[in-house]
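Read the structure below first, then the notes.
Only one protein chain is missing; all other protein chains are in place.
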Amino acid sequence: MALEAVIGLECHIQVATRTKMFCGCPAEFGAAPNSNVCPVCLGLPGALPVANRAAVDAALRLGLALGCEIREESVFARKNYFYPDMPKNYQITQYDRPMCEGGALPVALAAGSRGFPLIRIHVEEDTGKSFHPERHGDRRISRVDFNRAGVPLLELVTQPAFRDPAECAAFLTALRRLVRWLGISDGEMEKGHLRCDANVSLRPAGQSELGTKTEIKNLNSIRGVERGVTAEIARQNLARLSGERIEQATLLYDADHDRLAVMRSKEHAHDYRYFPEPDLPRLRVEAAWRDEARAALPELPWTRAARLEREYAVPAYDAQVLGERRELCDYFEDCARGADGKLASNWIMTEVLRMTNERGWSIDDWARRVPPDRLREFLARVSARDIPGPLAKQVFTWLADEEGGVAELLDRHRVRVQASRDDLLPLVREVLNQNPGPVAQYRGGKIATLGFLVGQVMKKSAGQAVPQVVQDLLKAELGGQRPPS
Amino acid sequence: MAIHREELIRIAELARLEVPEEDRDAMCRQLSEVLEFAESLRRLDLEGCEPSVFAPADSPLRDDRPDARRLDAARATAGAPESEDGFFLVPPIVENLEP
Partner (left out) sequence: MSARESWRYSAARLSNEVRRGAVTAMEAVESGWEGPAREWEARVHAVAHHDAAARAAGSRAAVKGPLAGVPVLVKDNLCTTDYPTTCASRILAGWRSPYDATVIERLRRAGAVVTGKGNMDEFAMGSSTEFSCYGPTRNPYDLTRVPGGSSGGPAAAVAYGLCPVALGSDTGGSVRQPAAFCGVFGLKPTYGRLSRYGLVAFGSSLDQVGIFARHAGDVALLFETLGGADPCDATTRRTAAPDVSGWDRGVAGLTFGWPANLWAEGVEREIIEGLEDAAARLERAGARRVTFDFMPGEFAVATYYLVATAEASSNLARFDGVRYGFRHDDSSDLRALYTRTRTGGFGPEVKRRILLGTYVLSAGYYDAYYLTAQRARTRIRREYDQAFEKCDFMLLPAAPTLPFRLGEKTEDPLAMYLSDIFTIGANLAGTPGLTVPVGMTPEGLPRAVQLLGREDGEPELLRAGRAIEVGGEPARLGRETEREFAWPSKR
């Protein structure tokens, strides 16, 4: 009997606000332990939460981008359980009336784009951090730091819509792109900006009801999600083969050893006793706020990729790569407007990405150095066959490192582009004279020899000739003795 | 009686409290008495009564600006039973075990 996997994801997105969800402490990463804390996020007696508008706005924008229904009045709730990294021993989250419901995230897969449906998105607070146990004198202890406690999180829960781990990975990649696109989060999984739990169950293919599911926690990278889910599907398959029943369980994925560990918990441990948070009013997102946020929403990555394909005649692959990042798209469009789109995308996808990568620059850093008008001029020269290929790469580097237009750069570096017939004709004739053999071969019908002759001229010009011009000249010179067709 | 011993043990565990063996019967009785008293609410006509919310509806959200309530690590941990180098210290947190 063929089994199919059914996978649902629960993602936590850390919102890049200045301050925490319910207090004015900096939400930044990397401060000294317990120095970004206050009575509220430390859970001191008497302290009270007040919700951060920017975090709510982030949830709103994400919800709108994904086509969720936005609840005008959602409710914060307390989730009660004891854990040392949770200052109040309850987490303020949303429960039966979350802010956003429904919606879907379109994901580009090999077989085409597919929308993965969501159940909900809600706002909540992050926990602090506890560290691995260590020796301390004659006993063992753990250290706890609450700097992260209270940082705003968006929890996004998908329908159990995934059938294989690769789909999960593609979904997360698309989600990461979207939260960056919207400026909601830096989306770096290694830094915990984006975290993911997965629910996995197996069922006979074609059956509609779901099998017993297990939950995998601690999936800290896209690869980890893929591998953790793969491991769990394998484990459940094996268990079924040996006739075992799948028990509902929480598993921890250990990425270092590619291993799953079952989390032990006491019976009845999961009774979270949710109830509406009495310290907070209902969370009101009035129509005006919602409409304003909707109007201010940028063009979304999936729509934009399609438009790039259409408007700039770039291949789908290019559109996908450019569509990875909003600032990259913006830069591309600024450069490609009225230019050769494919040429622009070639240069941006290869050279711009390579150089920014090598130098650790952001696209914005790059755009400050090479504003679109400078790149446009460069592209125009390349497209007019004004700059030979090898030289073009060199000029591109100068563009990034120096000021000035293309002509200025060439001057400064004492490069004279030999593009005119008059410049090149002597070299062409010299090459023809020095290579009677290949000339004869060409004339004898071996057209490929032309490439060799072009190479020779280029060599003589020290790379400053434009190959297309050289080729045209060579053909003309040999033209009298056109090879038989 | 509304609350039996097993129930009492279960909720005590959830609340991280221990009720000594010799007090359990009395505790069950006292809690049950209050719950039985609460049964009187069944006599109340609650037709059309939504659950109450007390926080005022017009309460503003907070602007995303730092405020002056922040504590440094020394003050944050000053009241802690055990701390070191700005960290709170607790017995080892075993990752796959619920505390």
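The letters A and B name the chains in turn, as written, and every chain counts its residues from 1.
Note that in this section a residue touches a chain if its C-beta (ideal position, glycine included) is under 8 Å from a C-beta of that chain, and two chains touch if they have at least 3 such contacts.
From a predicted model like this one, the values you see are computed outputs, not experimental measurements.
**Q** Touching the left-out chain: which of A:44, A:104, A:166 or A:249?
**A** A:44
**Q** Of A:88, A:213 or A:460, which sits in contact with the chain we cannot see?
**A** Selected residue, touching the omitted chain: A:88.
**Q** What residue numbers in subunit B mark contact with the hidden partner chain?
**A** 3, 7-8, 10-12, 14-19, 27, 30-31, 33-35, 37-41, 44-46, 49-52, 54-56, 58-60, 62, 69, 71, 75-82, 88, 90-94, 98-99
**Q** Can you list, in ascending order, the subunit A residues touching the missing chain?
**A** These residues of subunit A touch the chain that is not shown: 39, 42-51, 78, 80, 82, 84, 87-90, 139, 144, 271, 273-275, 278-281.
Basically, only the chains that are shown with their structure count from here on.
**Q** Would you tell me which residues of subunit B are touching subunit A in their complex?
**A** The touching residues are 10, 13-14, 16, 51, 53-59, 61-73, 76-77, 82, 84-99.
**Q** Which residues, counting only subunit A, touch subunit B once they are in their complex?
**A** 17-19, 22-26, 32-40, 42, 50-56, 82-85, 130-133, 136, 139-146, 252, 261-266, 268-269, 271, 273, 276, 278-282, 284
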